[in-house]
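First the structure, in the form of structure tokens, and then the observations on it.
Heads up, one of the protein chains got dropped from this complex, but the rest are sitting where they should.
The chains carry the letters A and B, assigned in the order they are written, with residues numbered from 1 in each.
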Amino acid sequence: MTGTGALARMQAAFASAVTDGDEAAVTAHLAGDPALARRRLAIYREAIGANRRGALRSAFPVVARLVGEAFFDEAARRLAAVAPPACADLNRYGDGFPAFLSTYPHAEAMRWLADVARLEWAWHEALSAADATGIDFAALAAVPAEEQPALRFSLHPSVRLVRSAWPVLAIWEANQPGRDGTPDRDEGADDVLAWREDGRVRMALLAPPDAAFVEAIGRGTPLEVAAGSEGWDFAPMLVRLAAHGLLAGFAGPQSAG
Amino acid sequence: MPARFPPRAPDPAKAGIGLRTPHFEALAARAPALSFLEVHSENYFAEGGPALAWLERFRADYAVSLHGVGLSLGSADPLDPRHLDRLAALAGRVEPALVSEHLCWSSIGGTHLGELLPLPYTEEALAHVCRRVTEVQERLRRTILVENVAAYVRFSSSTIPEGEFVAEVARRTGCGVLLDVNNAWVNAANHGTDPRAILDALDPACVGEIHLAGYEATPDGLVDTHGARVFPEVWALYEEALARLGQVPTLVEWDNDIPELDVLLEEAARADAILASAGARPRVAA
Partner (left out) sequence: MNSKRALIRSALAGVIALGLGQAQAQTSGAHDGQPAGGKEKCYGIAKAGQNDCGTATHACAGQARKDNAPDEWKYVARGTCTKLGGKLKPPGGK
């Protein structure tokens, strides 16, 4: 899709120089003293790296604090080498960082790190997700009893569920400003619900059946199916979602399909 | 679509400031008189959440300018339709008085570099940029302003002086110009050219906004950091620009090491004083 003219060739050469450090091709395009031009290219190279690192640091402050600056910056550099931003908005850069960390050899001893990153990305996404007006309770009240089991709810766009085998919420909390990094718990597994309420992101630990329920209704599963097995009451979780404005809408059986 | 906000336009006799997150609370509490507030469009591309809520809150009281940093008008890649959609949606939402972008490129081969990279000033680049400015204006159904960027390198293929390149984009597309006086100074210092050349080249009627900011002097040249007060020589060049252009809505930009709101207000007040001594314009750009 990239053009084939002189402009496209120059831009491809320039991009190589400021990301990979391969200045061979761009040199011919630059005017003025070659040594000075190379030092000026370095201004761009450093700024591009700093912008990418800064975007990741802003989205993943806990990971940054956990691993320290040198480790974080090197991971950021390597992420950009394999998966540079594919969108102009740097606020969206970092969605691939949790997966990158899950296979990053230097993070092998920190097997929980990728899940902490997933939690931070959930927080980050929840902050800027679409707004939604709450559910129409009067309309819900008017649904006939026989149609209730087939109801499918939609959740507030900010709702994210992170299910981890590790105590990720405890790690996250221990690394907030004012805490020294020592978690209150050293065992998981944590199922964490993240959402935005009154312009702030909140997080809460869910019991596993509650997490499974939220996951199911988030997929549009009919209430009767999402309700799961006998012997566990989903009602408190459903009411809790409603109380925080996280039920955004519902559809009855007539609109199924 | 019915308007959601009162129509507001920048006061050409007064300066505005860049709206940045650390100043939200202070600005809301103090509500200083400002010509307008400018934001980087991409920072409000979210679908919802507090940043947008704040922007809409400020839009009720101020004229707003959307200043894009990511459209990559000069890239050989096609314009990103998602980006254009988000910009159009944001413009529909906040009803800005001004929409601007940079005469630069920032992406190639689908990779975004997140910097305002300089263009070679060639006939090919000129025709390319003009097509894209037209595409953007048709999509947004309004004219935009295009800004001269700071450039740390120059290209051997360039055949057109920068000022003439910028002026020609405006002439061919009907867009306006956002004249960044600091960038004009930085480029002249870095490349040994005349900072007034761009003033000579531009049709005064097409200049719709002026930017002021601070640079950083490094051993390799001046860098447009937006991290300092406006330098004396840039204030002087600004006075010269206003002497030729008349009063133009002016913005004080600050992006790195953002200081207290008062520092920006002091810089804006200084611009106000210079604007007050400049004459009103014979006619104002669209």
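Note that in this section a residue touches a chain if its C-beta (ideal position, glycine included) is under 8 Å from a C-beta of that chain, and two chains touch if they have at least 3 such contacts.
Everything quoted here is computed from the prediction, not taken from an experiment.
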In the full complex, displayed partners of the excluded chain: A, B
Which of B:R59, B:H102 or B:H128 contacts the chain that the document leaves out: B:H102
Touching residues (missing chain, whole complex) on subunit A: 20-21, 41-43, 45-47, 49-51, 54-55, 58, 64-72, 74-75, 88-91, 93, 106-107, 109-113, 124, 127, 134-135, 137-138, 140-141, 143, 145, 148-149, 151, 165-167, 171, 174-175, 180-183, 186-189, 196, 198-200, 223-224, 227, 230, 233-235, 238-239, 242-243, 247
Residues of subunit B (touch criterion as defined above) contacting the omitted chain: 20-22, 24-25, 28-29, 40, 42-44, 49-51, 53-54, 57, 67, 69-70, 102, 114-116, 150, 213, 216, 218, 220, 223-227, 253-256
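Here is the rule we go by: only the chains that are shown with their structure count from here on.
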In the complex, subunit A residues that touch subunit B: 1-3, 5-8, 10-12, 14-15, 18-19, 28-32, 36-37, 39-44, 47-48, 51-52, 55, 84-92, 127-132, 157-158, 196, 199-200
Subunit B to subunit A touching residues, read off their complex: 42-43, 45-51, 53, 69-72, 74-78, 80, 82-83, 86, 105-115, 117, 119-120, 122, 124-125, 128, 152-158, 190-191, 218, 220-221, 223
